[in-house]
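For reference, the structure discussed in these notes is given below.
The complex appears here without one of its protein chains, the remainder shown in place.
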């Protein structure tokens, strides 16, 4: 996101995962490889149950990244907004709750 | 899997998704692209909630592929084993149940 | 469901959980008690996180019953229909797939 500062776009003060960006990126690269590997298994006519197990593993890996990002978001963006005041805090809390609900249902 | 026939490996009689292979592959390619897109969002410091929403979407897409493969597996591999006899049928049913449990928990 | 026989409704030949009925009932009674216990925790103003943990436990217990019923259904109702013929088998398989999808998404 970044906000416009006198020096142009800042270093993304609203990005909760700033400190974990490299870890998150490494995990996403790994999941991308997992999904590519699953496609290869399908091309090779690998047994359904083996493909399903890899799909379950990739799903869990995606959820783990989502939980990591959510924690970073709560600990940074939401916590900052809460300290700023009730109006900013409540808006961020509502937004986070909606994202948690989508995550639980996905 | 495939079984050895006089002509070499057969057209994978035990692969339940044989008829849907192209559809499944197309979906997996799309999910691979989604995951790459999420990595790009992280590189661009996109807002946490927007990244989380894309992670939820990719998770749901992976689960949809898993459900598709599972249906194909039940309708082909498991149904064939059930028709073959109780021993083959029960083994495939146990295996499918375990895969369903992993899917529900992932 | 039960089917009409010369003697009236039969002992539910289409109920896959017939042999496990007592186990399933015992588990459901236990979950009913868990939910009542959670209500009591709320009445006693117990800490949110402790209540949440019990909600997660009850949710997992409900899913375990659902997986048990689903296995029984596949091993009995669906397997019987598959042996009966493609028309009966395919209808039951479609129905089971839809139930699995609802379970994965719940």
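Going in written order, the chains are labelled A, B and C, and every chain counts its residues from 1.
As a working rule, a residue touches a chain if its C-beta (ideal position, glycine included) is under 8 Å from a C-beta of that chain, and two chains touch if they have at least 3 such contacts.
None of the values given here were measured: they were computed from a predicted structure.
Trainee: State which residues belonging to chain C touch the missing partner chain.
Mentor: These residues touch the chain not displayed: 1-2, 11-12, 14-18, 21, 24-25, 28-29, 31-32, 35-36, 38-39, 42-43, 45-49, 51-53, 55-60, 62-63, 65-66, 69-70, 72-73, 77, 95-96, 99, 102-103, 106.
Trainee: Kindly note down the residues of chain A that lie in touch with the hidden chain.
Mentor: The list for chain A reads 63, 66-67, 70-71, 74-75, 78-79, 82-83, 89-90, 93, 96-97, 100-101, 103-105.
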